[in-house]
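Left out: one protein chain. Kept in place: all the others.
This part shows chain A:
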Amino acid sequence: MTTTSLPADDGAITHGSEARRAFKIAWPVLIALIPMALVLGAQAAQKGLSTIEVTLMTALNYAGGSEFAAVGLWTSPLPVALIVGMTFLVNSRHLLMGAALAPYIHHLPKRIVYPVLFFMVDESWALGLADARRRAAAGIEPSFSLTFYATLGALFWFTWFVFATVGALIGPTVGDLGRWGFELVFPAIFLVLVRGMWTTARAARPWLVSLLTAAIIHLTIPGAWYVPAGAVAGLAAAWFWADAQ
C-alpha cells in the first residue's frame, strides 16, 4: 500500500513514531467506519435497542458484520440462539486471521496477546500483518510492531462504538447513506488492502477461488455462509496448489 511508510533507516523506531505511523494510515479507514457506525446505531435504535445497549454491543462485541446481522435478526421474541450462532459464523473468519497472525505474535507474553487479540478486526489485522511482513522483509526485528497494531486497534474500536452510539441517538435522520455511495467504501478499502498483498498471479489464484465461491454461495444460500465457504474454498485451493511451488 502506497500510503504506508516504513520508518526511515536513520530514524529511531519509538512508541511515538509507531503510533504516528498508525494514525497516518488509519484515517481513510476511520472515514469509512464513521458512516457505517452511524447507520448501525440508527438501525439498532429502530429495532428497539436502547442507546446504552448499542454502546455495549459495539464496544464489547466490536465486529461490524455480525452486529449488522444481529440487528437484522432483532425481533420480539428475541431469537437469542440464532443471533449468537450467526455472530460466531460471521466472525469465523477471525479463526483464520488469528492463525495467520500467530507466527508474528507468539513471542509476546500471553497477558499481552490475549487483550491485543480483542482488537483484531479486518482492517487492523490486514494493516498490522502487511506491516509485519514488510518489516520482516526489511530485516526489522521484531517484525510485528505492537504499538502500531495496538494504536490502530484502539482507534478503530473507539471510533466504532462512539459513532454507533451517536447513530442510535440521532436515529432516523441518518437516512439512506447508500444514496451517497457509502456502501462501496468498504469494498474499496478491502480491495486496496488485497492489492497490498499481491505478489504473483500464481499466488493469487486461491483468492479468485475464494471470491467466486463466496459470490456463488451468496446468490444461492441465504445468510452469512458465503464468508466461511469462500475462505475455506480459497484455502483448500492454496493447499492443493502448494504442491506445484
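Please note the rule applied: contacts are C-beta pairs under 8 Å (C-beta built on N, C-alpha and C of every residue); 3 or more make two chains touch, one makes a residue touch a chain; residues count from 1.
Convention: contacts and distances are computed from a predicted model.
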**Complete:** The chain missing from this complex carries, among "Heme ABC transporter", "ABC-2 type transport system ATP-binding protein", "Putative membrane protein" or "Alkylhydroperoxidase domain protein", the UniProt name "Putative membrane protein"
**Prompt:** Where the complex has a chain not shown, which of A:36, A:49, A:150 or A:164 is the residue touching it?
**Reply:** A:49
**Complete:** Checked against the full complex, the residue among A:137, A:170 or A:215 that touches the missing chain is A:215
**Contact with the hidden chain (one of A:16, A:72, A:103 or A:142)** = A:103
**Prompt:** Taking the full complex into account, what residues of chain A touch the chain not shown?
**Reply:** 1-3, 27-29, 31-32, 49-53, 56-57, 60-63, 65-66, 70, 78, 80, 83-84, 87-88, 91-103, 105-106, 113-114, 117-118, 120, 122, 125-126, 129-130, 178-195, 197, 203-204, 206-207, 209-211, 213-215, 218-219, 226-231, 234-235, 237-239, 241-243, 245
